[in-house]
Structures are given as structure tokens and as C-alpha cells.
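Below is one structure; the comments refer to it alone.
A single protein chain has been omitted; all remaining protein chains appear in their positions.
By written order: A and B. Residues from 1 in each chain.
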Amino acid sequence: MNLAMNSALNSTINSGMAPVATPWFFYVLAGVAVISGVLVITRRNAVHAALALIVTLLAVTGLYLMLYAPFVAGVQIIVYAGGIMVLFLFVIMLVNIDRSSKERRFNRIWAVGLGAACALLALFVFAFTKGKALFPDRGMPLAEGSNTQEIAKMLYGEAGRMGQYTFAFEIASLLLLVAILGAVIMTKKKI
Amino acid sequence: MPNFIMSYLDSKEALTPGSAGSQFWALIYVLIIFAGVSVAVIAMNWIERKLLAHFQVRLGPMRVGPHGLLQPIADAVKLMIKEDIIPAEADQLVFWFAPMIGLLAAFTVYTVIPFGPSQAVSDMNIGILFMLGVSSLGVLGIVVAGWASNSHYPLIGALRSSAQMVSYEVAMGLAVVSAILMTSLNASGTGTLSMIGIVQAQQQQGVWFIFKFFPLGLIAFAIFAIAMVAETNRAPFDLAEAESELTAGYHTEYSGLRWSLFMLAEYAAMIAVSSIAVTLWLGGWMRPFPNLLHAPAWDFIFSLFPGLTFLALAAIALIGVARMPAHSFFRIQRIGLAVFAALLGFVALLLLVIAVAGRSADMSVAGRFNDGIDHVYWFVLKVAVFMYLFIWYRATWPRYRFDQLMKIGWKVMLPISLGVLIVTAIVGVIFS
Partner (left out) sequence: MVPITTLHYLVVAAALFVLGVIGVLIRRNVVIVLMSIELILNAVNLNLVAFSRMWGNLHGQLFAIFIVVDAAAEAAVGLGILIAFFRNKETVNVDEIDLLKW
């Protein structure tokens, strides 16, 4: 049994696996994402909104997988659905929003806000119809099997050289440190 | 036979159905794993009650079937015909689907668990990331269940559970990363997140990662082994369902089938995290010393193990038959146990025949079948050890206090796992 370590990875690419990226999948995922996105902003109850947002996030994860971005999909599940949303639910339960769920859902200037958003939507529609020719019909090939390794090379560099994003990566870690400190200082009654 | 069935079996490389693009066999594997996990959970139910009883010098279930063997079935029937109560003040919809979130998360994980080099549904490039992510979705089911019950104990249980799981996920993730770092210690210098790739890296380097850079691998493994108990809400970290404090924690208001879904999810999650530990540190599907004792004769000897195990189980059952009191009251029980022993013996015979038939290690269907049984056997054996440990912990250790739990998670486990990660990286650079 001579098993090269990357044999499984390579064979995934070489065997010419039929992509699951069928239009049907796309439309289902997109529909789920948008419908639950609507639920996020219309539900009165914050927990329902959070659950709808989780569904949106998972649908978007599916879209990432269809775009040959498995690593981003994995990060999305582990950070968003597993981390951030649990934090949201935790806070919702902590601040007990029973009272607010009985009050008005929307603020007084909701008409203005909706109008502005509709204007934004019109802008998008205009841009997409005008600029349709900018987007090619077929995407460039992306290696799905070695996606993680490629991302690692860009993040951390290879063969002793710094990667293109190594500096940004370090800054991101600093950002997270600041965020942790900020959250702790903000929530603690006495330090 | 149709081409789509045979083409996968005839393929020369050992590939998972997902990698080979065979949707038919992927579906078959999914069904096998689903059934197997469900049966394992039912069996675990009996084993746990029996073992806990023996730890406390009791007999445990003895009435339903010989030595209580049919107890899980009786339990399942009881749970199914019980009234399904939804509290009036509960959030009906969320209450209804909360158990399913946990179940879904626990079972989805099994798509990437490698029971063998080709005995997995799919070999994902992001395997371990996917596993950690999806198993962390299980906490959502618990939180949402506690909230939807609209009752105090469940809510406190849910809050405790979410805080606990989020805290221990950090240490767990860092321990996993230090194991993944070890996969990159090869000529090309690239590691892998694929579950199958991780086991193959251990095979290439000729050492289980638990023994790699002793004691670094061992410490990382210990961190993971502690964190995974906390992650599955098992004793001594079962704060979320602490009986003496919160009656039953997040599932206090649940009853009947819905409650059993929570149990199913919990046990499935236990098996899943044990599988992660086995895959990352204990060589996954590999038998002991695959490189040292590498000869066809050794292959044959080790391939006899599954059959011999079942033979031993059959022997234990037969001893049970012999030790049963010679009273007419026990006649049916004795017959039942004898039939069970015969069944186990038959399985043992079947496995031994397959081992002998598939002796020549070619890529014929019989040979592959034999290989597959070998891989699955060693994998399941290692996972079973963890399952025993879970029960042992529960029987032995008292429950932690919540502040102690948090203190251990953040102030002990997290620094240690960070330190192990850093030292592993340094040692890896020096020795590669």
C-alpha cells in the first residue's frame, strides 16, 4: 500500500469529478438565502431572526462550495454559524428582549429608509443590466482539491518568503486582540 | 449488474465514493453509516446502563431479555408511544425543530469520518475544519431548545451550555491545529486538512501523532480529550443538564420522541468527536504497527482479529448461558442468550471466512472487502475505547462547579494548548 499523502487530493482533481454546481442547486440555495434574509429583517422576535440568519449563512456556505471555495465555506461555518451566531443568541437571552418584542418593530423613519434601500436596489439593477458584458459567462478554473494549500501559501508564504497577505494576517490578529480587549472592558462591571 | 454499481467496485485505486464521483455508492455509504450509528447509539444505551451499574456494584437492567439485552428496544418503544407534550407557553415552531438541529449536526459530521482509506462518504479537502464547524453547530440546538421551552431551568442550562461549548471549542481547535501542523512534516512541507490525508501522514511518518515529539502530541491529545468531554456535555462537564441543579437542563420540558432525539444527538456527537481524536492522534483505521510488522503473514494475522473478537463475544455469551440459574423461570432467557451467542458465533465465522478468502492482498472485490472490514474494525475498536472512557468518567468523577469549569477552560487549557502549538511549530521547524 504505497499511499502518497496527497494522492486523495490529486485524484479528486484528476478524476474530473462532475461538479455539483448545477443550476438547480444554485436556485434553491439562492432562494433559501434571500427568503430567510427577508425573515431576518421582518421577524418580531430576535431569536427567530437569528435562526433565519443562520439559515442564510448556511445557504451562502453552499454557494461558496459551488464557487470552489471550500476553505472559505469551512471558515464561514466554524466562525459565523458556530461562533458569532451562538454569541448573538447568548446575548439575546442575556438581555431578555421580551419587552421589545411587543413594541413597534420599525422606527419612525422606516419609509425613508425603505426608499433609500429601494434606490440602492435600483442602482444595482441599473449597474447589472448596463454592465452585463463585463462578466464572462464561464469562470476561470480553480483547483478545488488544493484550495486550502494555495490559500495557506498566500497567507503565510512559501519557501521562506513572506506571502502576499502575511502582513495583513498579522494586522488581523492585532484587530482580534483589540476586539477581545474591547469586549471584555465593555462588558465587565469592574476590572 | 449496471455499470454505475460495478464501476466503483472495479476501480483500481482505493477512493471514497465521493472522490470517485459515484453517487450511488455515496448514498449506500450514507445509509450504512446512518444505520450503523443508530445501532451503535442503541447499543451504547444498554452498555452505559450496564457498565454504570457494574461500576456501582449493581446488576443493571436484567429483566427485559437475557441480561437486559432487549432493554434499549423496550426503551425506544416506550419513548415512541409516550405523549409528546409541548408546553403552552413554549415557542411552538422552534420547540419543534430544536432537537433536529442537534441531530442534523451530529449526523452530518459522519460524511467525512474515514473508517478506512476508501471507507468514507467523501474525502473533503477541508475535512477536519468541516467536522469542527458542523459539530459546533450542535450547540445551536441546545441553546434554541432551552430558549424555546420558555422556562427557567432550560434557559439556564442553555446559557451554561453555550458558554461552555464556545469556551472549550477554542482549546479544542488549538489542539487540533497542533496535530495538523504535524502532517506538514514531510518532504513537500504541505500539510493537509483532509481526514484521510491526516491518517496517511501518520502512516508515512511511521508514528501515531500521540507519540510524535513526545510529550507534545500527548499533551495536545490530552487537551482534546478533555475538551471533547466538555463539548459533548458529558460528565464531569454536564453542567447543562446537571440533574441536582437544573432537573434536566435544556431538555427539561421535552418528552417522548423529541427527548430521545436529544439523546440520539448526544451519543452520535460523542462517537463523532471520538472519531476525530482517533483520526488525528491514534492512527485512524491503521492496525498496530503497520510499518514495523509489514508482511503478508502479519496482514493475515491481524485480519483475523475481527473474527476472533466476535468469537470472544460469543464465548462470553455462552458463559452467560452456562451461569444462568437452572430454574424453569430462566428457560426462555437461556434460549434467547444461546441464540444470541449463536448469532455472534455465526458473524465470527463469516468474518474468519472472509479473512481467509481475502488473504491474497490484491484489488479483487473479496480482497477489498477484507481490507475494508479490517480498517473499520480497528477504527471502531479505537472509538469504542473512548466510549468506554466516557462512561468511566461519568461513573467516577463528580461534577464541576461552573466557575471552575470556566477557569479551567480559559486559564489552564487555553494557555497550555497555545504553548503546545508554539512549541510544536518550533520543534517541527528544527527537526524537519
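The definition used in the following text is that a contact is a pair of C-beta atoms (placed from the backbone, for glycine too) under 8 Å apart; a residue touches a chain by one contact, two chains touch by 3 or more.
Just so it is clear, the model here is predicted, and its values are computed rather than measured.
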Touch partners, limited to displayed chains, of the chain removed from view: A
Absent-chain interface as seen on chain A, which is shown: 21, 23-24, 26, 30, 33-34, 37-38, 40-41, 46, 49-50, 53, 56-57, 60, 63-64, 66-69, 71-72, 75-76, 79-80, 83-84, 87-88, 91-92, 94-95, 97, 100, 103-110, 112-114, 116-117, 120-121, 124, 128, 132, 135-142, 147, 150-151, 154-155, 165, 168, 172, 175-176, 178-180, 182-187, 189
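Basically, only the chains that are shown with their structure count from here on.
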Chain B partner contacts - residues on chain A that touch it in the complex: 1, 3-9, 11-12, 15-18, 45, 47-48, 51, 54, 70-71, 73-75, 77-78, 81-83, 85-87, 89-90, 93-94, 144-149, 152
Of all residues in chain B, those that touch chain A in their complex: 13, 15-16, 19-21, 91, 94, 117, 123-126, 129-130, 132-134, 136-137, 139-140, 143-144, 147, 155, 158-159, 162-163, 165-166, 169, 183, 186, 188, 190, 192-194, 196-197, 200-201, 203-204
